[in-house]
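Showing just some of the chains, left in place.
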Amino acid sequence: MDQHFSRSEMLPPLAPPITERGAVKWMRENLFSSPLNAILTLLGLAAIYALVAASLPWWLNSVWNAESLGQCRAIVAETAGEGATGACWAMIRERWHQFLFGFYPPDQWWRPILALGLLFVALAPVLFAGQKRNMAFLLGGIAVYLVVTLTLAETPAAAFALAVALVLGLTALSQVQPGRLLWFTAIYPALCFWLLWGGTVWAPIVAMAGFVLLYLVFRFAAPVIGLTPAAGAGIVAAVLWWLYLQGPVSGLLQGALPFGLRAINSDLFGGFLLAIVIGVTGIAFSLPIGILLALGRQSDMLIVKTLSVGFIEFVRGVPLITLLFTASLLLQYFLPPGTNFDIILRVIILVTFFAAAYLAEVIRGGLAALPRGQYEAADALGLDYWRAQRLIILPQALKVSIPAIVSTFIGLFKDTTLVAFVGLMDPLKGVTQIVRADIDWKGIYWEPYIFVGAIFFIICFGMSRYSMYLEKKLKTDHR
Amino acid sequence: MAMATDVPKDSFRLSMLVYDTRYRSYTIQIVVLLLFAMAVAWLLNNTAQNLAARGKEFNFAFLWQRAGYDIGQQLIPYTNDSTHFRALLVGLINTLVVAFWGCIFATILGVIVGVLRLSHNWLISRMMTVYVETFRNIPLLLWILLSYVILSETTPQPRDFRVTDEMAAAGEAPAASMIFFDTVAVTNRGTNVPAPLFERGLGSVDLGFVTLNLTLLAALAVVAGSFWVNHRLVAAARAQQEATGVRPATWWKSILILFGPFIALMAALGFHLEVPELKGFNFTGGILVAHSFTALLIALTLYTAAFIAEIVRAGIQAISRGQSEAAFALGLRPNRTTRLIILPQALRVIIPPLISQYLNLTKNTSLGIAVSYLDLRGTLGGISLNQTGRELECMLLMMLIYLTISLIISAAMNLYNRSVQLKAR
Amino acid sequence: GTLDDVKARGELICGSNTGLTGFGAPDASGNWTGFDVDLCRAIAAAVLGDPTKVKFLPTTGETRFTALQSGEVDVLVRNSTWSFSRDSELALDFVAVNYYDGQGFMVKKDLGVSSAKELDGATVCIQTGTTTELNLADFFKQNNISYQPVTVADDSEAQRQYLAGACDAYTTDASGLAASRATMPDADTHIILPEIISKEPLGPAVRHGDNQWGDVVRWTFFALLVAEEKGVTSANVEEVATSTTDEEVKRLLGVSGEMGAKMGLDNDAFKRAIAAVGNYGEVYARNIGEGTTINLARGLNALWTQGGLQYAPPFR
Amino acid sequence: MAEAAKMQVSDEVAIQITGMNKWYGQFHVLRDINMTVMRGERIVICGPSGSGKSTLIRCINRLEEHQQGQIIVDGTELTNDLKNIDKVRSEVGMVFQHFNLFPHLTILENLTLAPIWVRKVPKKEAEETAMYFLSKVKIPEQAHKYPGQLSGGQQQRVAIARSLCMKPRIMLFDEPTSALDPEMIKEVLDTMIQLAQEGMTMLCVTHEMGFAQAVANRVIFMDQGQIVEQNAPKEFFSNPQSERTKLFLSQILGH
């Protein structure tokens, strides 16, 4: 059969029929598309109703001003009648600072605040390599945050001026030479340590000098004795510096040019300050270890591989809590008699090992995702193993691993709450326990958990969204 | 064809240790091994010195001393006269029980949520998203503490169940009553559920270190047998389908085979339930499921299910739409498509991350410490450690046990994974 | 030794409770107060001359002895019971008893129980990691009755459970019970049962083998006792030091003799301790005595002269 | 030979589409489609990307729902009635651009799955049919391999065989060769030509104009969701009527 047909006039697009438009269609398609779906919808609505009906009065009857739980209850009973329940946010009002800072002295709060702001400055070049616009937004945001919070925290004028000048300077730098911002990232750990714990400014500077020494030794020895021995020599020199010269030199400098902040003991750290300190240092220090472990696990040298696998599997095989108990109970056994250091530091060390094992697996995934051609091209160009790793392999492997690294960090950050079990004051259990041990607030339980939970949610959810965004961006990158 | 061995042409020079590809890796490995051995020696030496300084020695003899404390939840016989080792076993079993039920419930809930998240029902999929995001982004510890608090604060005290004489006279109902036809009582101490009892139980045999409960064994044997017969039934049905193309309906036979013998056995053994009763301070009779257990289980389930839901969702989404379209185009109905095409493929994607969630859940049972659930960490790593002061031994032993559990689970995972790997060019 | 370490450090590290009302707990601004805390402050005053030079390291029931053994803390003042096995196996030395206690039970009045022996089948709340759980097991076994233990991690949680009715009885040291009861909304509805099922001598502990440091802690404590015995208080210590004629008081306050110096301390070390926290009676009265919310009578902890057990060897 | 194939058109209607419209949300993808396919006809559909070709043929076995108008396949009208849909789907075979073989089943299992579960054919018989069609597409020796182990061209031939095992009366092809490497296109086209010669009713979305000229009775050109032109292949290529068709042909033939 022959059908000749040729259209001369094209048909214009029409609007869909009425049954295909508007709220009716939407409801039909999205809520009541089948009997099963209709039932599910009704069940869902019922569940939401039950939840709201049960909790709404409690939220509505919130009390913001009271001195104790008893007072709160009295106020609720007075305003909403006997038997009514109500939230007692007055507790948060009175104790919020402990949830955030622990026992950190109030007149020094500006230090952790500043450290947090600078953390993001330090992260900026890592998060937005080369994207000046994004960096400007971030740094601007940080500047605003700092101005507001530092003012609220009654920062000493000099510190305030210095901090703002520093951030503005770095913002300017980020626009001119974004790469240079990485130097700030490099010195940030020392700066952060000094801000949080205080003491003489020379201690962290002299400690950083160890790294400079390492680099110098490496730099000048490498042409003479080769890369690997030079790296070894550098490490030895740095360790010697830290062990034997660090103390005297910083003492000397402090004597000559005394400058420092009030020293704050670790036992005053608590709440989210503690959680963030442990989480961030844990992940930062675990990154290099994790990379080494991942390379070790990929290595074709049997012993190196076995040791890496053994370490990774061991750490991943036991609960974090046992590692924390190790920090508090066992670490002392393994160190020379008489060594003693801060429980926070010990916890950080173990948390670092823990995160390193997880990161090693994450990075291994990134390494495995690289095509062999990249290794071969590097070889063919004459790059040696370490240069190939540093210049070609790791930058790519780390980039694809960023989302997974972020989720490891989220997990780790949530797990910092477990330090409560070794007597540290984490926001969830440690601080809440202190608050609930207070006669005034004995018997309160919903409010602190909701408050702390909400903060955790905001932080973790924010990070997970960011990592999703990154994942999407990395997928379409350069394409 | 034999591999040719190349005789080095020039004699050995020391620099070859570093520059010759053949020796270089040996050099590195030996250096690494030496460093490692030194580190281990250093640690051991320190430990020995520290032990000596504290006047302790490293041995596990304390495990056979009297423990002296009581444990709330014990699934094997234990009294305070038992040894620390026995306490360890009780704790280990408690750990495994929470882990086991946690994995099961979390899987069920996780699969449901994961599937519902993909549902076309806007409301339901949003609700599931909220659930998943809430639980994933808030520490597990909070969920454990919270569910414990809710359980113990919102449930009535045992005495609220009591009907006093005056109340009976006045015809008043007690403040609280039991549920499920007066068989289950939920108090603020725990949940009292009926206990299975047998009039004509088979007793048990003592094999020295374990006692075997013959009634339980018989029940297990019957169940296993029924499953085997059912398996044969299904196989026969499949054979018939292969032969004639028509698959006979087997569901009612299956039900009969699966439940019939079991019910018969129960009847033969004189099965009845011992319903908990309020006596003295507490409900007696039946089984008391402590809230520490329930809270831990609920929190672990809800938390892990959120992760499993994501895994399931990703697993299903990983199967391209083309697969179900191809099945539809062949005329397969949606439920068959799911069973024959989607599930087998999704499982391959789902299982490995699922197992790692099981591992996490198992490790997370150690957070039972927050509600004083006496698991392995609570007995061996808690009270025993405390009463004997043997932290080194207790901690090492505990890590070893956790490690063993983890390794067993991941070994099973690798076996499974290898068996379902898709064949490709 | 530890003494030199403390002096070199300029700070005393004191192992404390994570929070036990009246004995040792941080307040809203992070200052530690309490009966045990004051002993630490007295030691710091004696050794370093400044009662604020103390760092308190909260320890749980599980971590406390390890913290002491490993040198993480210099002295553990954390209502720990002095027992044979702790003294022998754990390589610690208890140096004194600053509080004589015993384990008791608290129940709600309307439970209708008047003796612990009637607790057959009861649910009992108990803190883990203490001697109390061993005593409890022993007690019920001796009396051939059964119980259901509910172990909890700390005092405030135990109280919450007890108040919510999750357990019929709460057992811990009688002082703790009294302290808890005092803070309960309607204290009258709870009674502490008459049975005291154990001896619980609580006291400061130091590492085994460091006798010099042990002496410092022990005699700082005794100095507070002697001060009470002799009527020396924080208010009148300066005045007494100049005016006293009692030779023992003179030695105590460093006016005569070389008591402090013999310990490796300053001669007026004990005077500073008393000036800082007051004598034993003052410490007691301020933190846990009658009139405070804890409201504990002196009982066994009265001075020997008043029929109690607190007795300091002579200061000579 | 190709000409011979074109003879076999009967006067029985296989597919009848009248006044069919379809929207994706607000977007009008198919506009007033009217077409009739006779049994034994072989129709090639072409047109620029996004013109709605795939959507059209997916409507024919109800992988997509249409909102207006009528589609009657083999005498059965496609409505929301599940039975009708099942009936149509078991009559109509479809071959996809990306093969969509089931990777967890062997080739043989891929082929026997639908006959066993939908047609309730005994397994043995299903396997025999499967082997017959596998020989027909010239890869009987691969029966026990998995799809992942085959080349793209082989996979597409398996996909065709899989559809044939259901003994369909109509076959739909959605760009069956566009995901293939050039060497493999020929083997798939050969299979399709062979099928055409056996008189199968075929609707084929493709840009292989050689194929269209060789076997099609009719070429349909679509643009913007509408049928712009249809004609016998010879006239279609030699003498396109509409401007759009001309432009399109110049683009794909030019290169």
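Order as written gives the chain letters A, B, C and D; numbering starts at 1 within each chain.
In this section, contacts are C-beta pairs under 8 Å (C-beta built on N, C-alpha and C of every residue); 3 or more make two chains touch, one makes a residue touch a chain.
Just so we're clear, the structure is a prediction, and the values are computed from it rather than from any experiment.
Asker: With each distinct chain shown just once, how many copies of each does the entire complex in this file contain?
Answerer: A x1, B x1, C x1, D x2
FYI, only the chains that are shown with their structure count from here on.
Asker: Count the C-beta pairs in contact for every pair of chains, then give the pair with the highest total.
Answerer: A-B
Asker: Distance from the CA centroid of chain A to that of chain C, rounded to the nearest Å?
Answerer: 41
Asker: Rounded to a whole Å, what is the gap between the Cα centroids of chain C and chain D?
Answerer: Each chain's C-alpha centroid was found; their separation is 89 Å.
Asker: Between chain B and chain C, what is the separation of their C-alpha centroids in Å?
Answerer: Once rounded, the distance between the two centres reads 43 Å.
Asker: At which residue positions does chain C touch at least two other chains?
Answerer: 62, 66, 69-70
Asker: Touching two or more other chains, which residues of chain D qualify?
Answerer: Residue numbers touching two or more other chains: none in chain D.
Asker: Output every touching chain pair, sorted by label.
Answerer: Pairwise, the chains that meet the contact rule are A-B, A-C, A-D, B-C, B-D.
Asker: Which chain B residues qualify as touching chain C in the complex?
Answerer: Contacts found on chain B: 50, 54-56, 68-72, 80, 152-153, 157-159, 188-189, 279-282, 284, 288, 290-292, 369-370, 372, 374, 378, 382-383, 385-389, 391.
Asker: For a test of understanding, state which residues of chain C touch chain B in their complex under the given definition.
Answerer: By the definition above, chain C touches chain B via 61-62, 65-66, 69-70, 86, 89-91, 111, 119-123, 128-129, 133-134, 136-138, 141, 147-153, 161, 164-168, 208.
Asker: Within the complex, which stretch of chain D touches chain A?
Answerer: 9, 11, 21, 23, 25-28, 31-32, 35-36, 38, 41, 67-68, 217-218, 223-232, 235, 241-242, 245
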